[in-house]
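The complex appears here without one of its protein chains, the remainder shown in place.
By letter and in written order, the chains are A, B and C; residue numbering begins at 1 in each of them.
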Amino acid sequence: MHLLRRVAGHGMPFALAVALFFVINLVIPGYANLNSLLSLLLLASLLGLAAIGQTLTILIGGFDMSIPAVIGLANVLTALLYGAGVPIWTAAVVIFAIAAVIGFLNGFAARYLRLNPLVVTLAMGSIVLGAIWAGTHGEVAGSVPNWLVQTVSVIGRTGPIPLPGVVVLWIVVIAGVLLLERRSVLGRWIFAAGANPRAAELAGVPMLGVWITVYVLSAVLAALTGILLAGFSGAADPSVGAPYLVTTVAAVVVGGTPLTGGRGGYGRTVAGCFVVTELSTLLVGLGLDQAGQQMCLGFLIVALVAIYGREAPLSLRL
Amino acid sequence: MTWLRNRLYAGPVLVALVAFVILNMLASRAFIDPGNWNGLLVGAAPFMITAMAQTGPILSGDGGIDLSVGPLAGLVNALIAAVLVPHGWDDPLSIIAATIGVGLASGLLNGVMIAVVRVQPIIATLGTFLAYQGMTLEILPMAGGAAPAWLRGLAETHGHVPGMLGVLALIAVAWLGLERTAFRRNLVAVGGDARAAYTSGVNVAGVRILAYLMSGVLAALAGLVFTAALGSGDPSVGMPYTLTSIAAVALGGVTLSGGRGGLLGAAAAGALLFLIQTLFTLAQVSIFYLQICYGVILLMALALNAAGERIRRRRIFAQLG
Amino acid sequence: MHRAVHHPAPPLLIEARDLRRRFGETVALAACSLAIRPGEIHALVGENGSGKSTLIKILNGIVAAESGTLALDGAPARLTSPRAAQRAGIATVFQETLVLDEMSVRDNMILGLDGLVRRRAAPAREAAMVRAALAALGLDVLDIERPVGTLSLARRQLVGIARALLRPWRLLILDESTSALDIADRDRLFAALRRFRADGRSILFVSHRMDEIETLADQATVLRAGSSVASLPAGAFSTDILLELMSSREEAGAAEGHAPPRPRRSRGRKLLSLCGFALSAGKPQFDFDLHAGEIVGVAGLEGHGQVAFLECIAGLRPAPAGAVAVEQAPIRSHRDALRRGVTFLPRDRKTEGIFAPLSVTDNVTVSCLPRLARWGALAPSWLTTAALAMCERARVRMTGAHLPIAALSGGNQQKALLARLLATRPRVLVLNDPMRGVDLGAKRDLYDVLAGLAAEGIGILLLSTELVELCVLCDRVMVFHDHALAATLDRTELAERSLIAAMFGQPGPGVAAA
Partner (left out) sequence: LRPVDAAVATPSAAQQAKDLANVPKDARQYYEGYWFATDRIVSNPLADWHPHKPPWQVCHNDSYLGNSWRANLVAELRLLTRQLAKQGLAKPNLIVTNSNGDINLELSQLKAEVAQGCDVIMSYPGSATGLCSGIHDAFKKGVLFVSIDSIVDCPEAINVATNPYWRGKFEGEWILKAIHDKGNIVAMNGQPGTSNTYAERVGLQDAVNAADAQGGHAKVIGDLYGMWTGSVAKTEMLKFLATHPQPVSAVFSTGNMGVGVGQALQQSGRPLAVITEVTNLCSYLAYWKENNLKALTFVQDGGPMAYSAFVPAMHIMAGQKPKVNVIFMPLPIISAQNFDDYYEPSMTVQSTCFANGKDLHLVPDSYFDQFFTGNETMPKIEVVATP
């Protein structure tokens, strides 16, 4: 029974992602074309990049609710800096640096001061957003380089590869994160830290270091998403990250990574990203309005998790 | 004595609350004028009630949380203004019955999904969060509808006595009553260590479900209060209150891993959040800085509570030697 | 084999027949039968993972048996939850001391008697009931409003037992609930148990300590690999017989199944040194040196400072007075200790030791990853090799290193943790009661492992609550009393008697000159 759940949990999200794709093709005649597939990939990859931080922080037993704010910050700064004539790469470095600081503060507060990660990152998010507004009053002039727009465009290409740059980037990043999880000291430490913090500490895992590194990673990747979104919408907007609060968490849990930490991984989240994107696409395809979409999405998330994301009963936790 | 010990956790937030009342008074005469107290109370009540609604689930531990608090309040507001009243069910009995009924139903749904189906609370309630939002829009696609006079009366004064005071008093009495029962002990036990509670014979699932029922009813009451205050329905009224309720519980010194705290701290923290904002309004500080300030205060509160907790533990171990 | 069958009257309090239960691939109970008569103390013995706790979980309705029958007073019974079991008159103290640290002693004990909202008794009566139950265990002194977290582990375990006594019970089940008790508490408990037997109530008693079973039990049922292989009356069993029955391996060794005393070895160089050390300011200070190849025992009644002593050495808490140093390098933090090769084995395996969801490999290698890695990168094969090597040394018995460690029995989990320590290439091992709740087979392995390590020149500090263990294994034993070093008994003076004397603070031979 234990085993069964584990097996189901492993295969399920991936099977689901594939199955859903066929379902969409069935219910929506004419969906099967390159552009549809490309925009699915594009949207999934934007979500995927934003969800890396969420996955890693959840793996160590935390949470990152500041992702939307950091996305917004990076998005705005990209336009502002580049618009002000700063070379995009310099701009990127500056943005990543700022993001890193935010991540550091998150990790430090959550681990060293032992404050609840959920609330800490919520608070940090509200500080960051407030700062953006206070700085820009919502008026974000500026511009983004054309190639960036191309990178995040469905019809964009990457050299010989017939895929938008962001998708290629995502594929590379996926490989990177999976290697980090499975084949690096940090990766093993992340899982230990999440599985049993007290034991990890006694076993000599540098907990503070791990937490700070993970939160810095999370913030930096959120910033990357923010930069890419500047290219996606062609303009800057502090609230551009808002949708990613719910969707990143949804992607992680639908992928089957329990919020209790130490189990799961980014591979599952990748599947989760596809499932979430496909679901919302399907609902749009079925012509549901906002109200209907939200209701269905709500029930679907719970239903899916109830199928394979259930917690062990108390009696087995004794 | 025990009564006091069980409430020590709320000390800091109560102090802060008093401080902010004084600051507000200094900031503007308007705040002192009794004519405005009702308005203030009406403004603060939803913060307080949603905060209290959030407390039960968080106390019940194992990552307990109820994201659906805000949307449920919104849904009740829409139901009253756009369904009950238009159909002529605008007498106190049917509206209050409906409110409590919806609250119980929602609490049962969340509670069963979490305690019986064993879906992680944050996910289960994320589901209902989205669902309720959708239903609200379905019922009430745009602001409208109306509240009966008696209901609007809750937001007015009756011979210098704000109606809202009645609502809050009612909740307080109910909770104080509940605290005298075994429920609080069971809740704290389940939140502290579910395995210990289970093996010593506590009906853990039952306690969890009760906690979410409590949350549902309180959130629904918040919806009732919205309807009284707005005198109408608005599909977007509930949304912001999920986050503020979580923030308030954290501010209120309730340990977010469950097991320690109560409604008092949460309610006080809810009022505090409201007073911070009024202070900014009175002091003419830009809303932009309010966002920053919320964040900073929340962090500071967390840090303080954690520090207090650490001191307490150190004392414990000092005794242990 | 089933004694119950030959004894029709008086009616059996509990009769379980051919219970079977699997967990995934592991068979926890194969064909387990148990018959408990009213007014008897019934011992349940078996190696780690032989199914004792599972049987008890079934008697509490925590897990359900897949097949087999359960009868109370001769009538078939279905127990679906601990609550139902309590109603049937079964009160259980589980293996882990499950109490709520935040809560007062009183609330901890009343917990579970109430309904969801209905209180069982008025506050005043509650207090009376609680005091009565505590008095039965000689804890009348305890302030019942005090948070349980402020009590020592032993006291917590006793509160757990008192909580069970508070229920209206006819069968009291103790699953290794004496593992943390010191002699004084244990004797008091046993006295109480005998009283209960006298007024016709029964006790099911799980322990890995043969001495306890011999002194206490009227009847002993032996589990092997999930099957009850025998049930013998008081006269009919002895330690050796039980060992023989429960161990699949036939060589049931010397008295108490312990290895023969280690031959005395010449001290190596000085590894660890304390000077002017005291457990709290004001207490007499003392110096201490740990030499290579030495096994030094640490003993004391629960809560007399010996654990704090270990934690200071492991850098887990600052030394109140004096300095701890490894070859002149001071130890101020846990990281210092690890850097200097001082590794610590915590007492509570479940909460401080294992990473339950992770594989044995990950559990064993977690402490030595940087050494195995090249530029932070790891190949799985490197990890597996290292893990297998260490498990080999620690005699871990398992089906595969890729399995989650939670699927190992407690004893093997313990060995896996020892393997983790070895993987760090330690110079000093600080072990906090490593044999707690480990069955004799596993113990024998662990003794040999420790002896071997000492022979390799590792210094070992061993805290144990089992005096025999200390006598057999250690070159000297430091005995703590009232947060001070009461005595240091040398190999020549080591005997249970002298140890007990020192633990109770009576000046015996070799009392340390502070």
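A few notes on this one:
Everything below uses one rule, namely that a contact is a pair of C-beta atoms (placed from the backbone, for glycine too) under 8 Å apart; a residue touches a chain by one contact, two chains touch by 3 or more.
This is a predicted model, so every value here is computed, not measured.
Put simply, the missing chain touches A, B once the whole complex is considered. Here one chain is not drawn; of B:R7, B:R152, B:R184 or B:R312, the residue touching it is B:R152. Within the complete assembly, B:G233 is the residue of B:P12, B:G233, B:G270 or B:G295 that touches the hidden chain. The chain that is not drawn here is touched, among residues A:A17, A:I58 or A:A79, by A:A79.
On the side of chain B, touch with the chain left out of the figure occurs at residues 28, 30, 33, 35-36, 39-40, 42-44, 46, 136-137, 140-146, 152, 155, 226, 229-237, 239-241, 274, 277-278, 281-282, 284, 286-288, 291.
By the touch definition given at the top, chain A reaches the unshown chain through residues 24, 28-31, 33, 35-36, 39-40, 42-43, 79, 83, 132-133, 136-144, 153-155, 229, 232-240, 243, 280-282, 284-285, 287, 289-291.
To be clear about the criterion, only the chains that are shown with their structure count from here on.
A separation of 44 Å divides the Cα centre of chain B from that of chain C.
We define each chain's centre as the mean of its Cα atoms; on that basis chain A and chain B are separated by 30 Å.
Touching two or more other chains at once are residues 315, 318 of chain A. With touch defined as above, residues shared between interfaces to two or more other chains in chain C number as follows: 62, 94, 96.
Note for the complex: chain C touches chain B at residues 60, 62, 81-83, 86, 92, 94, 96, 98-104, 107-108, 110-120, 145, 147, 149-152, 163, 167, 280, 303, 305, 308, 483. The touching residues of chain C, when paired with chain A in their complex, are 23-25, 57, 62-63, 94, 96, 316, 334-335, 338, 344, 346, 351-358, 362, 365-367, 369-370, 373, 376-380, 420, 424.
Here chain A touches chain C in the complex through residues 1-3, 182-186, 188-189, 191-192, 195-196, 198-206, 262-263, 315-316, 318, going by the rule given at the top.
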